[in-house]
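As you look at this complex, bear in mind that one protein chain is not there, while each of the others sits in place.
Right, chain A next:
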Amino acid sequence: MSTSEKAPLTPVLTKRWLSPQSWRLETYEKLEGYTAMRKALSAAPEQVIQMVKDAGLRGRGGAGFPAGVKWGFMPKDEEKPHYLVINADEGEPGTCKDIPLMMADPHALIEGCIIAAYAMRSHHCFIYVRGEALHPMRRLHAAVREAKQAGYLGHDILGSGFDLEMTVHAGAGAYICGEETALLDSLEGRRGQPRLKPPFPAASGLYAAPTTVNNVETIATVPSIINGGSDWFRAMGSEKSPGPKIYSVSGHVERPGQYEAPLGTTLRELLEMCGGMKDGIPLKFWTPGGSSTPLFTADHLDVALDFEGAAEAGSMLGTTAVQVFNETVSVPWAVMKWTQFYEHESCGKCTPCREGTFWLAQVLERMVDGRGSEEDIDTLLDVCDNIGGRSFCALGDAAVSPIQSGIKYFRDEFLALCESNRPARAAGTVASPEPVPGSDSQAAQPVGAQA
């Protein structure tokens, strides 16, 4: 982690990351580890929920739903088993916070799970880890083993009478399984496709039992709230978006990485922390929270990156995956790559997302190849309109946001690609199906884009 004089870094979740062998129980225990859970276990579950509510902790998975409120949806009785499921299927393009967290500090997640499970009267917690994240998965397995040996997990934890089992489960590499109900289906061994809601997971989730699905970062934040108290927590960030947040900055900056700062930090501040734009090449566009959040431009350097600020500026906070692109990058090209991602990851359940991404990707590929037309831009926007808000889950909405925002801010670039096609079309030449080396199409794929 780099530090800067001006930028207000607030290492809470990341504070142990640079310690030697930070992932070991020994290290964790030395650095306040497993102290919060002792406090939580001595309180009533309702008190723990109230504390999280008071702190105003909002979900870090993208939607920003208040965690305490979500926990409060769980039934008070225990007619059916309650489940806590951790969404560690981090797959949003640009997002890189949960995986390093589980690598560097798995015990923080485990302690958070114990507290959250206790608060929700759950006795079995599942951590659904993205299948490709092998290394963090090993760390988690080892950490769960350590915690169990130390008596933090299992039967009658620390003599409190509270039991908790923990299962680390590997996904199989589908972006859609980050959608909570698709995750539950996948966890049950079914096709990962989103479920019809209602019933919501709190009523009928995993194995049709009350379930809460929380993001890794959300849960890992909980021990610090228990230890630090809600006032301390609220001292960071804004009134509605309190607390620290891991911003994962990637792309054309000097020092990409995870920067934990209070919610509401701006890109300008983040750029300062990362040593500015790489090689001084100016900023062109960026995403505030992964590819699913509408693009921002250099005009948005001072947008407060919290839930409200990002929304007011026309985007979303998402997962605070700040992807920074400099002037060498073609927007249509980047948008095409993102669209190809969504086409590849669409689960296929609903028509708009399945067919729409298939269509959008083809149009964009054609445009980037220099075979587009102005009408294609209108078609893109209209098809986006027919996907966004019409699909079964939010993947469809996410898929259209790069296109809509890309055309909104950089229409000229799309037009320019079509212009280049105009002489050929006017001359009646049949557009070549394959990109011709040395033709205009190369302009659309700048070398720097692959960096």
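The rule is short, and it goes like this: contacts are C-beta pairs under 8 Å (C-beta built on N, C-alpha and C of every residue); 3 or more make two chains touch, one makes a residue touch a chain; residues count from 1.
Quick note on the criterion: contacts and distances are computed from a predicted model.
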Among "Multisubunit potassium/proton antiporter, PhaG subunit", "Xanthine dehydrogenase, molybdenum binding subunit apoprotein", "FtsX-like permease family protein" or "NADH-quinone oxidoreductase subunit G", the UniProt name of the subunit that does not appear here: "NADH-quinone oxidoreductase subunit G"
Sole contact to the chain not displayed, among A:248, A:391 or A:405: A:391
Residue among A:265, A:315, A:330 or A:346 touching the omitted chain: A:346
Chain A, residues in touch with the chain not shown (by the definition above): 174, 176, 191, 193, 196, 343-352, 354-359, 362-363, 365-366, 375, 379, 382-383, 385-387, 389-392
